[in-house]
Every structure is written in structure tokens, then in C-alpha cells.
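One protein chain omitted, others in place.
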Amino acid sequence: MTLKIGVIGTGAIGRDHIRRVTKSLAGAEIIAVTDVNQQAAEAVIKEFKLNATLYKDDVDLIQDSRIEAVFITSWGQAHESSVLKAIEAKKFVFCEKPLATTAEGCMRIVEAEMAYGNPLVQVGFMRRYDSGYKKLKEAIDQNTIGEPLLMHCAHRNANVAERYSTDMAIHDTLIHEIDVLRWLINDDYVSAQVFYPRKTKHALPHLKDPQMVMLETESGVMINVEIFVNCTYGYDIQCEIVGEEGLLRLPDEAHVQVRKGGQIGKEIGMDWQERFAHAYDVEVQDFIDNVLDKGTVSGPTAWDGYIAAVTADACVKAQISGVKETIELAQCPDFYKKEKPAAKVVY
Amino acid sequence: MTLKIGVIGTGAIGRDHIRRVTKSLAGAEIIAVTDVNQQAAEAVIKEFKLNATLYKDDVDLIQDSRIEAVFITSWGQAHESSVLKAIEAKKFVFCEKPLATTAEGCMRIVEAEMAYGNPLVQVGFMRRYDSGYKKLKEAIDQNTIGEPLLMHCAHRNANVAERYSTDMAIHDTLIHEIDVLRWLINDDYVSAQVFYPRKTKHALPHLKDPQMVMLETESGVMINVEIFVNCTYGYDIQCEIVGEEGLLRLPDEAHVQVRKGGQIGKEIGMDWQERFAHAYDVEVQDFIDNVLDKGTVSGPTAWDGYIAAVTADACVKAQISGVKETIELAQCPDFYKKEKPAAKVVY
Amino acid sequence: MTLKIGVIGTGAIGRDHIRRVTKSLAGAEIIAVTDVNQQAAEAVIKEFKLNATLYKDDVDLIQDSRIEAVFITSWGQAHESSVLKAIEAKKFVFCEKPLATTAEGCMRIVEAEMAYGNPLVQVGFMRRYDSGYKKLKEAIDQNTIGEPLLMHCAHRNANVAERYSTDMAIHDTLIHEIDVLRWLINDDYVSAQVFYPRKTKHALPHLKDPQMVMLETESGVMINVEIFVNCTYGYDIQCEIVGEEGLLRLPDEAHVQVRKGGQIGKEIGMDWQERFAHAYDVEVQDFIDNVLDKGTVSGPTAWDGYIAAVTADACVKAQISGVKETIELAQCPDFYKKEKPAAKVVY
Partner (left out) sequence: MTLKIGVIGTGAIGRDHIRRVTKSLAGAEIIAVTDVNQQAAEAVIKEFKLNATLYKDDVDLIQDSRIEAVFITSWGQAHESSVLKAIEAKKFVFCEKPLATTAEGCMRIVEAEMAYGNPLVQVGFMRRYDSGYKKLKEAIDQNTIGEPLLMHCAHRNANVAERYSTDMAIHDTLIHEIDVLRWLINDDYVSAQVFYPRKTKHALPHLKDPQMVMLETESGVMINVEIFVNCTYGYDIQCEIVGEEGLLRLPDEAHVQVRKGGQIGKEIGMDWQERFAHAYDVEVQDFIDNVLDKGTVSGPTAWDGYIAAVTADACVKAQISGVKETIELAQCPDFYKKEKPAAKVVY
């Protein structure tokens, strides 16, 4: 029993997921690919010796009746249209973030999925599959630190490409915190504000860097996230949750300790692919397993994609306005409601 | 050669400094004490077998011509008057924080000291003498991380007494960060804003806890300080400085590692006296040594006391207003100007 | 292209490798199984819905011409015979440790493989695939700490089953250090000595626990390994290498930091399956990839299996004699010689 997958978009992450499915994970096969850049798609077929049909576009690929699941790894702007087509064709969808570039677009997907009547779509927020974040989540759900009150987070990249712009700090960087932090504490955001500290000399003139985002949730949890994409020293993801009974901190990666030349040190990685390599594996295997074994998807939903879109929009608005912007979400449909963890009891 | 000291106020910290001078430090002797509670003063004389005169008030004590230095460890409201009298009598002064309860009061001391013409006053901001903060300062002055851009700090107490009020979070708690952070980065504050996250159930109804203070400096450094005085788990002081070339973090205290019952753990202390015990020793020894050996004082000045007062006032205003409050400082007189560390060169 | 695998022995680790190949890894399929306990084998087929033939014994299974690789996960005593049959049938072999229970048995396999003329056998020493050990190896090969001089290691289990005997401390516990430590430093052992410290009250009367093994290598590196299988607190693997220019230490696993109740703590796992889960995955995927893509095996060889057997025998002898026992190895055939890392240059 092998899951038959078609991939739309064979760029960086598309190629990586194809490699993953083909060389690292169990239970699935890439049987079709497409890309507006057909040569890119062809090259990937060759590289991984795929036994796959090359389609001219997503429409054709989705129509291939052998295909059970579609991976959407094209540019963000193209996601909505492909997702809607896939839902229409009753295919399972693994869609890289963003689900759609607008809240309205996300809502259209939500409605299409609800109209179909069963979960089909998983959004590629892979941090939920990182072992550190999973342990944070477990600890919170087990009430290890009581009710969360505050979070201190940082998202630091050593550097970014020239085309990286101030708003990408929200759409491409903060977006991962937007998804994972509310998931961690089972809460939703109500407002966002953005502050600009002193700018690093390592940022190009068009980029504000670092930035500090302050998010507030329904239950009053206050979250500050430092975004610093020219920190030079490494790819560093920090997350600290302060609760009524204690504090949790995301661990640094395990690295060999070196004692040498008057220093006790360990490495810190420089890129996100490496940092979250295992999370991507677990994420995609989980998608495959759910579809194959249970005929459904778990993981981040279209609704999570919608919330990320609304929140990111508010953050970008706050980047420009300089003031606190309200985050107004539609009512969560029953279709997407998860059971909250049982009432917490301090032990 | 022994420094002759008179102590005004023999409460908690007064008694502790007397013990320190008598039982732990070199070069000084307590030869006079006073307290509005005369019995308290008498008890301390007995406890430490001091060969000291008990005076009825600060006026009498300061007049004792044998006394070379005065320790002012009475309640905050009483400090200004005692400091001014001591300056008038040309005595060296070690004054516990606050120097005075108002900016105007601090300014009167500044002017009196300048009128006298030589430094006489040291304010009891002991964190500057903590080995962790000293190493942070050294690293910054040696340009280890380039220009500072952001700071993330936390000041957490396990719990507080019932009388602890929301504004004490500024005057008694944040006050130490107010002094030490600007000293670390050779900068001054320009604004303050206060945020209230979800309240812990462990705080009494009259107290807002935790609080989050956001300070900005002249050069644009943005500092967030979490104040959380019912964190339950320990006395925890965190300080992280993010610079253009890297990051510095104040170390936790060294404690024995225990591996037991599925856990790798170490203790975290519960009280500030213990956490900063060594810093107090170094601070007071430094005062004694400077006066004895060089006839002057180093360490936090009356001007530092003035800045702390202005900044704390702005923070309290911000606690009430909820908006960003400007911090306006008088021009720093040449008398108090320190040479800045040499222009930084990244290595 | 899928590697067709037959499994001999569907006990604990056999079942786990079947699960791994079927549910976690890419490129292979279990198409046949056998076990002296036929019901156990049948149960595993059912559990993982394998499309696999159940054979009555290893002879029959190996003869199945579709099978390209054989996993030997039966009891240790049965390994040699199955490995020899598989080599005879020109199948690739992944054999759990031990390769054989005697040095002579291992040598027979070595000779059979050399007679065949190409590498066929990989021994299941999975630590070489653990990310921590891999980083240690890289650091040593890159000469980060110059020439190794000393190693301090510990292998601790929370507890063991009643049937665990004193010599199993060598054959089942130390065996992993025996393989991985010489691999780390590109060296071979010349002697072994065993010491018995004070016995823990948690060990049953028939078991000496803890034990301390001292190994010496050709180049004079001295290694002490603490074996402590009733340490109660967790499964704890320590490895420290002291070199001429510095020191390397195997990291503890990354776990969430918790600050609570006067403690800063993190979890330490209780079992080895969890500790080395990822290493097993990488190990078996590496076997599959090498066979599929390159038609060979890499990883621990039959020669490594031979060395482990000789060394373990000397350690058991030393357990009984109490004195230093010499370890005498046959000359390494060219067939098994690996290129040593290039001459080390201190940087």
C-alpha cells in the first residue's frame, strides 16, 4: 500500500519534499510533478529517478486519477487556486505555507473543505513536529507550569538574501511563530504591535532589522518575539514560556561540547533546513500515515492557515502604523474545533 | 589605617552592612550608629559587640568628628536629608538606593556635591559589583558583540510580602535594572512603556503581576524587562544583550548538577540576599578601599541616583497612563562625566 | 526500485527493524520472515500487514531468490550459521550484534566474505550512526583536539532484568563501547582490565554492579568505562575524549528546560530504544541506500565484528582474573582496511 503523490512546484522545498518521500520516508511515491518551469520539474525527475509523469500544469496533474494526494509547493500566490482545485477533485492536500496570501483566500478554502465535509488539507507548519516544541506542548498540556502568562521568543537568521524585505519578516519569518505559539498554549491572538529597535549595520538600507513584535492573546498572554535576520552568529530559535508555576525553555540543539583554548563551546547551526530537518521528516511521514491508515489528515488545518493569514496581515499593518492593531477572527466552525486538553490541575 | 564609619538606620540592610564591615571586610570599623528605633540600634551594637556610640539622630552622628564616612540605610524618604547633612559636614557617603525619593531631591544632592567640589557620594546599586554583570560589561566594552541593539531581561522573585504594591515593582524591583542596564551599555533612556500580561493567580488583588516594561535608549536600544514577583519557583535574574555581532547572556549561578529520578537538575536560589551576597561584599569593600586609599568614591554616583529617580518616575507614570512616556534628563554636568570606552572596533 | 528483505528472528529488535523498514524508511520491503517461534513471526506479519512469506527456517528463507538482503535478528548463538548461509547465497546481510559468539566464528565469516570477494555483511553497531558520536568522530578526524590521550566513558541503565548476569555487562552492554570507541579514534585495543567498585544495593546477589573497565589501545590511549546497570536515575551514555589540544564531550539529549520549585531541570530518558531510536533509523536507511544505490555495504564490517568478539572475550577473562589481559588480534586483511584520515595538522 503506497500513497500516490503529485507535486505542484519543484523549487527548493518541492524538491526537498520529493527527496524526503523518495529517499527517507515510508509509504509514499511521487508519481506526477509539474512546475511552470518545466525544465526544473524534469531535472528533479531525473535526479531522483522518479517514475513520474510530468504535467504541464496543476489542472492536468490534479486530474490524474491515480493521484491520491497533492503536495503544493509552488509560490505562495499560486497556492489558493491549486488547493481549491484539489479539494474539488477530492484529493488530500499538503500545502506549504501560506495556505493563501489573503484571509479571504484562506476562507474560500475553509468553506470548500467544509462543503466537502471531511478534512483534506494540511498546512506545512512543520514546527509542530519539532521534538523541542512537541515537548513544550506536552508540558503545557500536562500543566507542568500552570497557566501561561508570558512568552519570550526569538527568531534569528545569520543573514538573508538581498530581496528580503521588511514585511517578509512577518510573512516568511514570524509566520512560524504565529502558528506554533498559539498551538502551544491553545489560545488565539487579539492584537499585534511592532517595535523597531536600533538597526544593525548588517541590514541593507531597505530592511528594518531587528524588529520586535508584541502579540496578545484572548486569555491575556503577552508574547514578545524578536525577529533578527542578520544576527550573523547562527540560526537561533528561542522560546520561553512563563507560567504561574514555572518556566519552560525550548532547548538548544544537542552538540558536542569542546573545551579548547580557554573556552567551553558548542556549535550552533547556521541554517533552518538543518535545524528543522527532522521536523520536516516527521511532518510529511505523519501526513502519509494519516492518509494511508486513517483516510484523513491531522496537523495544521485550513483554519490554522486562515488564522495565520489574518494575524500576519495585522502584523504587517502594525509594522506600518506603529500602533497596536486588533486581530479579528471569524468564529471557529465546529468542523475545526479540537478538543481542548482537560481542565488543568496543578500537581 | 581603619575607616571610621557611622551608620544611620539599623534595619535589615543597615544591620547587614554592619555585619559585613565587622565580620567580612577589611579596613573599616563601625564607631557610631543611630536609628529612630533606638532599641534596634542598641541590639545591633550588642549583636556584633561593636565599640560604637549610639546617637539619637543623624544630626548628632554626622557631627562626630571621628567619623569619616556615613552609611545611610534608613527608609528611602529619610535619605535625602541625611545625605545633604553629610555632604555639608564633608563626610563620605554610602547611601542605599534610592538616593532620594524625588528627582528634585536627587538634584539637590547633585548640586551640593558639585558645590563641595569633589565626589563624596556612592549609591548602593550593588549589581555593578556582581561578577556576572561585570563580565557582561567587560565583554561589551571590549566590543565582543559590536553595538548593542536589544536587551531581554527578567527580574523574578518567588513571592513578595502583602504590602508590596504595583508601583513597588518599579521603585524596589525594576530600579536595579534601571541602573545596571544603562551602565552596561553606556547609554541613557529616552522612553518607557508598561504592559500588563495575564495576571498570575498567586498575586493579591491589589497587585498587578507580572508586568512588562519596555525601555528605549538614546541610541535606539530597545529593552524589555519582565517583572514577575510571584513566579514561585525562585529568585531568577536574566539579562541577555543582542548586539550586531552576537549575543551575551548573564549566567545562572553555578550549582551542583544532580542526576536523579529521570531528571538532570540543579538548584536555583530563592532569595536575593544570597544571589547578590558577594556583590554586596565587593561593593562595600570597594567603597572602603577608595575612600581609604584614594580619598574619593567610585561606583554609582549621585548623578546615577538622579537618573534612576527620573526613569523610575517615568515608569510609574507609564504604569498608570498605559502609553509610552518620555524620559527627560537634565544635561549631565562635566563633574559626573565618565570617559566612554574607546571607540569600538570589531575584532 | 525497492530492496527486498527477508528477516530471520522476529523478536524485540527484529520486530522493531520490520516496523522501521515498513513505517519509517524509504526504499525497502519485508517480503519474507522466519522465526523458530512461528507464531511470533505470524503475529508480526499481521501487525504490519506485511505482504511477506513465512518460512519455516533460515535455510528456506535465504533460498528465496527474490530476497536481496537478509536481516539476522535471532539470538546471538544463531547468527553465525545464518550469516554463513546468506554469504553462500550471495545475499547482503544486516546482522545484529554479535556477528558470532566466538572469535573463531567471526573469523569464519570474515573468510567466507573475503572468499566471496566483495563486502556483503554489516554488523548492527548503531552508535556509529548516532548524531552525537558522529560529531565526535568528525571533530577527531578534523583534529579539533589533536591526538587523543584518554577517554572517560559511562554506560548506565536505570535497571536490568533478573537474568542479566555479570558477563552480560561485557557482551550486551560494554560491547557498544568496544565498537564505537575504537572507531572514534581509529585505533585498536591491546589490553583490558576490570575493577569492581562498591556494589550497589540495587543489584541482585548474582550481579557485580557497577564495574569499571580499563582499556588500552595500540597508541597508548587509556579508556575507562563505567558500566552501571542499576543506576536507577536514567539511561545515561557518557563519552569524553581528552586530547593534546582539548576535550570533547558527547552531549546529553536536548530536552526542555523547566524552572520550577527551586530547581532548573530537564528530563533524562529511561530507555535505550528511545535514546538511539534515530540512530537505528539512520543505520538501517544507510544499509538500504548502500545496497540499492551502490551494490555494497558500508558501516561496521565483519572485521569489526571479529574485533568486538576478541575484545569482549578478553574483558570477560579480565572480569574473572582480576588482572590485565592482553588483546591479541589477527592481522587486518587488506580487504577490510579503511583509509585512515589524512595526517592530522593542528589548526
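The chains carry the letters A, B and C, assigned in the order they are written, with residues numbered from 1 in each.
As a working rule, a contact is a pair of C-beta atoms (placed from the backbone, for glycine too) under 8 Å apart; a residue touches a chain by one contact, two chains touch by 3 or more.
Since the model is a prediction, treat every value here as computed from it, not as a measurement.
Participant: Touch partners of the unshown chain, restricted to the chains that are shown, please.
Facilitator: Computed over the complete complex, the missing chain touches A, B, C.
Participant: Where the complex has a chain not shown, which of B:24, B:118 or B:159 is the residue touching it?
Facilitator: B:24
Participant: If I consider the whole complex, including the chain that's not displayed, which of B:10, B:211 or B:285 touches that chain?
Facilitator: Touching the chain that is not displayed is residue B:285.
Participant: Which residue among C:14, C:98, C:210 or C:299 touches the omitted chain?
Facilitator: Considering the complete complex, C:210 is the one touching the chain left out.
Participant: Identify the residue among C:42, C:147 or C:172 that touches the chain left out of the display.
Facilitator: Residue touching the chain left out of view: C:147.
Participant: If the missing chain were put back, which residues of subunit C would it touch?
Facilitator: Looking at subunit C, the ones touching the missing chain are residues 146-150, 152, 154, 195-202, 210, 212, 214, 219-222, 224, 226, 228, 231-233, 236, 242, 244-247.
Participant: For subunit A, which residues lie in contact with the unshown chain of the complex?
Facilitator: 232-234, 236, 252, 259-270
Participant: Name every residue on subunit B in touch with the hidden partner chain.
Facilitator: Those residues of subunit B that touch the unshown chain are 1, 21-27, 49, 131-132, 135-136, 139, 144-145, 245-261, 266, 278, 285, 289.
Here, only the chains that are shown with their structure count from here on.
Participant: Quick check for you: compute each chain's CA centroid and the global CA centroid, then name the chain with the smallest gap between them.
Facilitator: A
Participant: Work out the mean Cα position per chain and let me know which chain is farthest from subunit B.
Facilitator: Measuring from the centre of subunit B, the most distant chain centre belongs to C.
Participant: Per the centroid of Cα atoms for each chain, what is the distance between subunit A and subunit C, given in Å?
Facilitator: 37
Participant: Compute the distance, rounded to whole Å, between the mean C-alpha positions of subunit B and subunit C.
Facilitator: From the centre of subunit B to the centre of subunit C is 58 Å.
Participant: Mind pulling the residue numbers of subunit C that touch at least two other chains?
Facilitator: Residues 252, 259-261, 266.
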